[in-house]
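Take a look at the structure below.
Excluded from the complex is one protein chain; the other protein chains are retained at their positions.
So, chain A:
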Amino acid sequence: MVSAAMATLLRGFLRPLCAFRGSPGSSTGVPLRAVSHGAGLLYPEHIPTSPLQKVLLAAGSAGMALYDPYRHDMVAVLGETTGHRTLKVLRDQMKKDPEGAQILLERPRISLSTLDMGKLRGLPEGSFGCAYLRFLDVNRVSPDTRAPTRFVDDEELAYVIQRYREIHDMLHTLLGMPTNILGEIVVKWFEAVQTGLPMCVLSALFGPIQLSTQSLQLLISELIPWAVENGRRAPCVLNVYYERRWEQPLQALRQELGITEPPLRVEGLV
C-alpha cells in the first residue's frame, strides 16, 4: 500500500517536472521550454509545488518546527501543505453563512495599515476593539507578523487560511489567553476543534511536550476541556466579521459566540 502511494506520488511529480526543466545545454537556438513568468501563479505570493514537494515540505516543516520552536514560518508552511481538504470545508461553511460569505466577497485583511488605530483607541472601555488593542499592547504583538500564504494551490483557499491566521489574535482576545506557551496551546485546542486543520491538531497534541508538569496538569484538567467545550459550542469563528464589531462590548460578543470566562488565569504560568 505504501509502495502504491509512492508510485502515485512519483507519477504525480514527473509531470510537473517537465514544466520546470529546460533542456540543458542546447546551443541550437531552439527556444528552451519557458516556464511562464507568473502565468502559473494564482496569487502574487504563490509558489506552485508538486505533490512530492508538498509531502517533503509537510514532513520537513513539522520536523523543523519541533526542533526549533522559534520557526513560526514552519508552522505556517505545515498548515498550508496539509490543510487543503479542511480549507475547502471551511470555505464552504463560510459561503453558507451570510456574514462569512461577505467576508469571502470583500476579503478584509488585518494589518496595521488596514486597521484604523486612531478609531480603535477612541473606543469605550469594555468594547471588543478596546480589548483587542490592549491585548496587542500588553503582549507586545502586532498584526503584521503573519507571513503570506504561498503553498496553497487555490486562491480562494489561500485567502481562507490567511484569514484564519489573521484572526488568531482576535481569538486570543475572546478567550482571554495571553501569548505565552500555555495560552497559545489553549487557543490551538480551540482552533483545532473549530477548524479541524491538521496543523492545529498537531500543534495542540505536540505543543504540550515542552510544558512543565504543573502546567500540563492544569492544561489537561481545566484548560483543554474548557477550550474544547467552547470550540464545540461556538459557531465558526471565521464567519465573524470582526472589523465590524469593534464597538460591540466584549462580553456581548462572547455571549453571542457562547464563549465563557476561562477557568483560571494563565498569565503567570509557563
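In this section, a residue touches a chain if its C-beta (ideal position, glycine included) is under 8 Å from a C-beta of that chain, and two chains touch if they have at least 3 such contacts; residues count from 1.
Convention: contacts and distances are computed from a predicted model.
*Asks:* Which choice in "2-methoxy-6-polyprenyl-1,4-benzoquinol methylase, mitochondrial", "OSCP1 protein", "Sorting nexin-1" or "Transporter" gives the name that UniProt lists for the one chain left out?
*Replies:* UniProt lists the chain that is not shown as "2-methoxy-6-polyprenyl-1,4-benzoquinol methylase, mitochondrial".
*Asks:* Decide which residue listed in A:42, A:64, A:104 or A:141 touches the omitted chain of the complex.
*Replies:* For the chain that is not drawn, the touching residue is A:64.
*Asks:* By the contact criterion defined above, which parts of chain A meet the unshown chain? Give residue numbers in ascending order.
*Replies:* 13, 17, 20-22, 24-25, 27, 29, 31-38, 40-41, 47, 50, 52-53, 56-57, 60-61, 63-64, 71, 73-74, 77, 150
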